[in-house]
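Apart from one protein chain that is not included, each protein chain of the complex appears where it belongs.
Then we have chain A:
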């Protein structure tokens, strides 16, 4: 095809322009929210949502931060997501050690069970969990949410890590066993250090997935001082006190940590995003 060879300069710029336009559309909500979070209500009502802010008006953000005690929400989210990430990685490693390296009997069925557990909708667990946690006095506590998500995330982690550890070099383990190392020692001194890159990817994924969760935290964390960032924002929006600029300030406060994690963990994430795809 002769038309293909000569460089069709207008054509290639048109493709780039179309793709760039799409990028602008995708990013525009972020830009518009940021723009308006720094406006005063008066500025907003006179200039509308698309005008540039005349100065850096921070009162909307500060007001919202203080009213909902946003620092506390951040801390709750950090605590829950961090605890879940660590707990779920530990559980996943223990399970995957037994399934992938120990090759215990019936491991295929155990793996299927974990896979099913991972795909079950939380709706089909929520009411009994709610009921049981009330019975044992864990309702409206961060601990209940931590326990539940540790198990849910570990279901996925086990599934993934078992296949990774299934390919663990046997010679190393056999050498260790000849040297008299027991199973615990082999796990803590050999398997964990060697699989550290995979484990750190899992840790980050568990952290972010838990941070982003909404349904169970919404039901379990009803008191203000237990709420996570997404729950607080999701419940508050539409309230009377929320005018246009304060709403955009609240949206911005939800966006910033998520984008920060993305930037911090970007390298690990792009390496692992195909790993996460199995979820």
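Simple rule for what comes next: a contact is a pair of C-beta atoms (placed from the backbone, for glycine too) under 8 Å apart; a residue touches a chain by one contact, two chains touch by 3 or more; residues count from 1.
The rule we apply is simple: contacts and distances are computed from a predicted model.
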Omitted chain, identified by the protein name its UniProt record gives, among "ABC transporter permease", "Germination protein BB", "ATP-binding cassette domain-containing protein" or "Potassium-transporting ATPase KdpC subunit": "ABC transporter permease"
Residue, one of A:119, A:163 or A:224, that touches the chain absent here: A:119
Those residues of chain A which, in the complete complex, touch the missing chain: 1, 4, 12, 15-16, 19-20, 22-23, 26-27, 29-30, 32-33, 36, 44, 48-50, 91, 94-95, 97-99, 101-108, 110, 113, 115-117, 119-132, 147-148, 150-152, 154-155, 158, 174, 177, 182-183, 187, 208, 211-215, 218-219, 229-231, 233-234, 237-238, 244, 247-248, 250-251, 254-255, 258-259, 261-262, 270, 273-274, 277-279
